[in-house]
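One protein chain is absent from this view; the other protein chains keep their places.
The block that comes next holds subunit A.
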Amino acid sequence: MSLLVRDLTLSHPGQPPILRGAALDLRPGDRLAILGGNGAGKTTLGRALAGLIAPMQGQILWNDRAWYEHRRAERAGMVQFVGQQPWLQLSGRAFTVREEIAFGPENLCLPRSEIARRTDEAMELLGLTHLARRNCRHLSGGETQRLVLAGALAMHPQLLVLDEPMIDLDLQTRETLAGHLNNLPWQMAVVFLDVAAQPWMRGLVRDQLEIRDGGLQPPQPDPAPPEIPVPPVPDHDLDGPAIRLNGLSFGYKDAPPLFRDVTLDIPKGSVTAVLGPNGAGKSSLLRLLSGLERPTAGRIDIAGYDPVRANPKALAAHIGVTFQASDRHFVQARVVDEVALALRYQGIAAAKARFRAGQVLAWMGMADLAKAHPLDLHAGARRMVALAGAVAHGPDVLMLDESQRGLDAAHLARLEALIGFLAARGAAVLIVTHDQDFATRVASHRLMLGDGGMQLAPATGVLPPA
């Protein structure tokens, strides 16, 4: 595969151009990372490279020909793009994981033996073999991302464009995938789009470019993140646990049990990093704590409420939640209303709720986005909006499902300041994350999930082996 980009100009209407007259060459086997902060235009560029949007100006040639000069079946084997919303990339035409991966090769009318070979190979690469017969609508976030990656790899593309490709994957899978991408049985160039260089890129990525000043340039070290002013902390009490699990057991229908007889307390004012591989049950734990699933046995006490029996409105006053696929969960047409929603449901008047939401947005540096539609923002801002919506009412327990992922240094600094502020006020903060550095920076405790159990330990202590 050769990709040739000349004089490329990309922009969104009414905004300064992302790229002006940029050039790029890719040869078979190239591994290029294109970096840029939130909103720099990585996704737009990636989509242009994958032929999904036509550039305003300039030329992109795949194997020396323009997009429309390739036949449709040819294109599918030429470029694959894996985006930031993996659940939208499922075909909707498959029931099981295995069928979903086979969907692409089936469309190309490949011989059956070849389809089977590619499907098994892709499942192996992404560690999906044990999930082959599972319903692909009932997967965890990381499992879904793996599935979409596997579906793309099964096409044996010559160019693979990955937009924040490893964001939901556990460390083990990142390492294995990075290793496999280096020895695939076919020639493939890969473009990685990410906010910053990642640990797994070592030994895999050969070139790095950064979107800066309308061009693709060698990356510069990040400027130091801005100092974030933190409001003074009012008086509070830290007596008693914020969350108490008593003999908790849980499992989904038609799946092995996730938790067996777990008993533990999470103290007020703590920041707990919830860790564990994909499918360990991290998101499920947050769902249980929010009253969205019922335990099969045992009791949960969160901020003094039993989430199963409590009136959702009463519980909601004390908890703040962000979901892993937060884009799916926006319900309002304007950012400010989205952020104010929990306040509104607590019975606070519209004007007052909006005012408070505006304050939160201003503190997060997003005051100018208040009137935009959440889904019209770039991915980083969307995640920040979800976060703002979870904290605007001052929850006693804040549960963040991978909110830090994909944030650039400036946004990350704000998130960390916010977590610190809430914990200092006495809130218990639970953060699901695969990012070890982030966990080390913010967490006071670690909650390790896996094999039906949970282990809580201070962040500095050594965890007993799982």
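We take it that a contact is a pair of C-beta atoms (placed from the backbone, for glycine too) under 8 Å apart; a residue touches a chain by one contact, two chains touch by 3 or more; residues count from 1.
The rule we apply is simple: contacts and distances are computed from a predicted model.
Participant: What does the UniProt entry say the missing chain is called, choosing from "Response regulatory domain-containing protein", "Energy-coupling factor transport system permease protein", "Sarcosine oxidase subunit gamma" or "succinate dehydrogenase"?
Facilitator: Going by its UniProt entry, the chain not pictured is "Energy-coupling factor transport system permease protein".
Participant: Pick out which of A:Val97, A:Met123, A:Met155 or A:Leu248 touches the chain that's been left out of the picture.
Facilitator: A:Met155
Participant: For the chain left out of this view, which of A:Asn38, A:Thr119 or A:Thr433 touches it?
Facilitator: A:Thr119
Participant: Determine which one of A:Leu110, A:Leu147, A:Leu169 or A:Leu248 touches the chain that has been left out.
Facilitator: Of these options, the touching residue for the absent chain is A:Leu110.
Participant: Counting contacts across the full complex, list the positions on subunit A that touch the omitted chain.
Facilitator: On the subunit A side, contact with the omitted chain comes from 50, 52, 71-73, 75-77, 79-81, 83, 85, 88-95, 98-99, 102-112, 115-116, 119, 137, 151, 155, 254, 287, 290-292, 311-313, 315-317, 319, 321, 323, 325, 328-333, 341-342, 345-346, 375, 389.
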